[in-house]
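The complex appears here minus one protein chain, its other protein chains still in place.
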Amino acid sequence: MLKTGILGATGMVGQRFIQLLEDHPWFKIEALAASKRSAGKPYKEAAKWHLDVAIPDSLSGVVVEQIDPKIIDEFDLDFVFSAVPSDIARQVEPQFAEKVPVFSNTATHRMDDDVPLVIPEVNSEHLDLVNVQKKRRSWKGFIITNPNCSAIGLTVPLKPLYTEFGINSVEVTTMQALSGAGYAGVPSMAIVDNVIPFISNEEQKMEIEPLKILGRFKGDGVEFADFSIFASCNRVGVLDGHTESIFVKLNREFEIAEVKEVLNDFTGDPQRLKLPSAPEKPIIVMDEVDRPQPRLDRNKGGGMTVSVGRLNRKGRLLRFLTLSHNTIRGAAGASILNAELAYKKGLMG
Amino acid sequence: MLKTGILGATGMVGQRFIQLLEDHPWFKIEALAASKRSAGKPYKEAAKWHLDVAIPDSLSGVVVEQIDPKIIDEFDLDFVFSAVPSDIARQVEPQFAEKVPVFSNTATHRMDDDVPLVIPEVNSEHLDLVNVQKKRRSWKGFIITNPNCSAIGLTVPLKPLYTEFGINSVEVTTMQALSGAGYAGVPSMAIVDNVIPFISNEEQKMEIEPLKILGRFKGDGVEFADFSIFASCNRVGVLDGHTESIFVKLNREFEIAEVKEVLNDFTGDPQRLKLPSAPEKPIIVMDEVDRPQPRLDRNKGGGMTVSVGRLNRKGRLLRFLTLSHNTIRGAAGASILNAELAYKKGLMG
Amino acid sequence: MLKTGILGATGMVGQRFIQLLEDHPWFKIEALAASKRSAGKPYKEAAKWHLDVAIPDSLSGVVVEQIDPKIIDEFDLDFVFSAVPSDIARQVEPQFAEKVPVFSNTATHRMDDDVPLVIPEVNSEHLDLVNVQKKRRSWKGFIITNPNCSAIGLTVPLKPLYTEFGINSVEVTTMQALSGAGYAGVPSMAIVDNVIPFISNEEQKMEIEPLKILGRFKGDGVEFADFSIFASCNRVGVLDGHTESIFVKLNREFEIAEVKEVLNDFTGDPQRLKLPSAPEKPIIVMDEVDRPQPRLDRNKGGGMTVSVGRLNRKGRLLRFLTLSHNTIRGAAGASILNAELAYKKGLMG
Partner (left out) sequence: MLKTGILGATGMVGQRFIQLLEDHPWFKIEALAASKRSAGKPYKEAAKWHLDVAIPDSLSGVVVEQIDPKIIDEFDLDFVFSAVPSDIARQVEPQFAEKVPVFSNTATHRMDDDVPLVIPEVNSEHLDLVNVQKKRRSWKGFIITNPNCSAIGLTVPLKPLYTEFGINSVEVTTMQALSGAGYAGVPSMAIVDNVIPFISNEEQKMEIEPLKILGRFKGDGVEFADFSIFASCNRVGVLDGHTESIFVKLNREFEIAEVKEVLNDFTGDPQRLKLPSAPEKPIIVMDEVDRPQPRLDRNKGGGMTVSVGRLNRKGRLLRFLTLSHNTIRGAAGASILNAELAYKKGLMG
């Protein structure tokens, strides 16, 4: 068992890390770290736990550490997961990466030239960027990042479309869940009987991250995919699960049946390698006229499957809807799957 | 004062007719008609009133009539408003139109060649189709329709864009309010902590109605506008107010500032004629980064103003968001404004 | 394995029966029965499935039967669960009970002199009423009922208080979940940004059922408990989980610590007999100042544990809050636990 620590353990994504790793066959949580405000308290007091399953007994009373690289030695950590705010990540993730692998859910380093931005089913080959990174930065560890939560729900289905049909352009409108903003991110007074048509920096991430992920790995860097994405991001009163309405202009003629088959058949390294957190199917195409829906479909594949529905076309313009669990497939689960892939590929030392 | 009757008086749109006409300077409600189930009961018992203002005292105890053209003579009606279901409309609207003008909020006759589908600020000249209609059908009255609720929020801002820049294509994703489905249309079990990505027949209406409204009136018919619309319609847990995320490819280069000016300056016959229900401005462009929002902006202009925000562009592709009150600007208010325009234009006899 | 059928299989409670019995060690669903409207369709089409776990594969395609006692022979059923509306229950439950045991979640027969109204932890001895019942009605089977959903959340904690301290009177105010009204029971237009302070017949049930359950079994009938209950029932916008604010005047002096101990230590036949659906603890007392909460606590003990919190006292007046899952502990799970108890007690033949 590899020993891991969670940086940002008290937040919404931190809580999902704890839930998802409870019975993990390869990784064991040894340290929970958070901000100064939480440090020194038992976890159950430090975290505003919001999941409907209880805090694992083994972690409930664990004293939260302050985020500091000295916990690596103190707890003999093999690697860490990071779900800290961007400004903190800028400072601490490199400090940890000097010594151990860091699997980061934070935006800070995603677009760095030598940092892999990975969805294991989509671009597992990008993991090799860590060799460039380690060499350039003289680190024993490295940083591997996963995309923004809404970028994942978009990129997973774009991958087979990009491969099979080519993509000219994408317009996407999101209806995103509250948990994406953190526990206190969206006041109830702001969202009851309402929609908030703005999420800070979200559109920028959605418009660039998929192009890196779908880009070509060229040994020392990534050549970005060359289509354009235009995003409109909205917050709705849903606890978990991002819904995205997507219009994609493809590069060649197609039939809906063909698209469905391509999406349904999509599979990747996590499935082939039978990684512990890999869903049986990365994408499920639903034929019901009114699906997917966040409350009913977000937990498919343990929250790791992207549900697709409402496919329709006009000429080369394809319309569909995706639904993905934003704090599992879009955050904690994404980081864990990256770590599993890195482990299986022998990158974890 | 012209005497009017409300067909479908107990439903969500019927209730808005009653609210909006309470102190109308030209029109007075003389008859409330509804289905057999409601007929014979006092209005306050027949209707599941859902507005946070009380039923007008003058109508609260009025006995509901069954929908039947004989109420025209019985109550000496000059015209009627119709908010009945489509199948009922097919049968009764022509029966009423034989004798008096019918201002219909129902889809049934919207696409008929000789029936005007009108938003007064957009295509008031289409009203003249009633002459063709009356002649062809040998009716003393006529049917004038207003568009589907979500089509209105789309078409109003498209009009100045179409005129000024030309439109190549439109992709629109809606986040629509619950009231659009009628009082019992969306069970709470279906929408709490959820989004429903389907509204029956809604996308079809949104994709064709604006093309008729923006079409050219040619004496005996309308030549439809020639661009394409692709819609994705979703229901969210909002009581009133449809939000629409719109991507429009324009026919020429533009700057955002230019688009804002064109939208903000837009005005039409209702403003020039100072119709009683006309908002001061049909469109208000909001500069706040997180507006418009349904709960905060749906009542602008008495619910008759379309709020626009979040303008951005990539090349000739313009993105923006609209918010309009679906049962006022998108239904009852739309019909009333049509009736006011028809009255002012001398079509009401 | 005993073979069972679900009467009312498509409704909210019916769906919970299916979910809870999926891997049951003693009972196997052989027949799904529902109204004429559903009969003949595959289950997945007949039911508006609302749970976030999928329909079990083994039942998804099963053709729904019409509710008719002939399915007993056709499917060789040993007993049935009933979750049909009251008026249907009046007709069909006796027809089934002529031949096989019926475990009913319906109000119809709950107050019949010879019908046990049972919560296994509270009054398992009442089961013996079935002997009176079978004899009097000359049935091969019998009817055993479980209480109304909100009565359960009240009665479970009242039991140890009644035994230990004696009860003078009870005032209870509920905040009940939407699922209790059935899938289409509460329109979203009625409950968004609202509370509905009325549930038809609910207060009457809450005020009498606990008195029968807590009554003394006297061989041929039940002598009701002799205190008074006054209830105020309200619907709030929660999917599952009834919250109840309870004031109980006890018959003797007490300390809060004493009450907590009595509640926490409460246990019954299901725990002693290790019935498959029995929670480890029927009651969990929470010390957190803001618990229990429906979303966080409704699934405790697989939805079978009643969470209690916010205990306080003034003189002999005790105040506390309970939270119980209304479609598991309060409906399907309650019936199943009754069946398990009856089976273990040898009543199932």
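Each chain carries a letter (A, B and C) given by its place in the written order, and its residues are counted from 1.
The rule is simple: a contact is a pair of C-beta atoms (placed from the backbone, for glycine too) under 8 Å apart; a residue touches a chain by one contact, two chains touch by 3 or more.
All figures in this text were calculated on a predicted structure; none of them were measured in a lab.
Taking the complete complex into account, B:R298 is the one of B:K205, B:H242, B:R298 or B:R319 that touches the chain left out. In the complete complex, the residue from A:E65, A:E93, A:D193 or A:D269 that touches the missing chain is A:D193.
Checked against the full complex, the one of C:T173, C:N251 or C:Q271 touching the unshown chain is C:T173.
Contact residues of chain B toward the unshown chain are 49-53, 192-193, 295-296, 298-299.
Residues 12, 50, 178-179, 183-193, 237-239 are the ones on chain A that touch the missing chain.
By the touch rule set out above, chain C reaches the unshown chain at residues 171, 173, 175, 192-198, 228, 230, 232, 234, 236-239, 243, 245, 247, 289-296, 309-310, 312, 314, 317, 319, 321.
Operating definition for what follows: only the chains that are shown with their structure count from here on.
Here the largest set of C-beta contact pairs joins the chains A-B. Once CA atoms are averaged chain by chain and compared with the all-protein CA average, the nearest chain turns out to be A. A separation of 42 Å divides the Cα centre of chain A from that of chain B. Chain geometry summary: the mean Cα position of chain B and that of chain C are 47 Å apart.
Annotation for chain C: residues touching 2 or more other chains are 50, 192-193.
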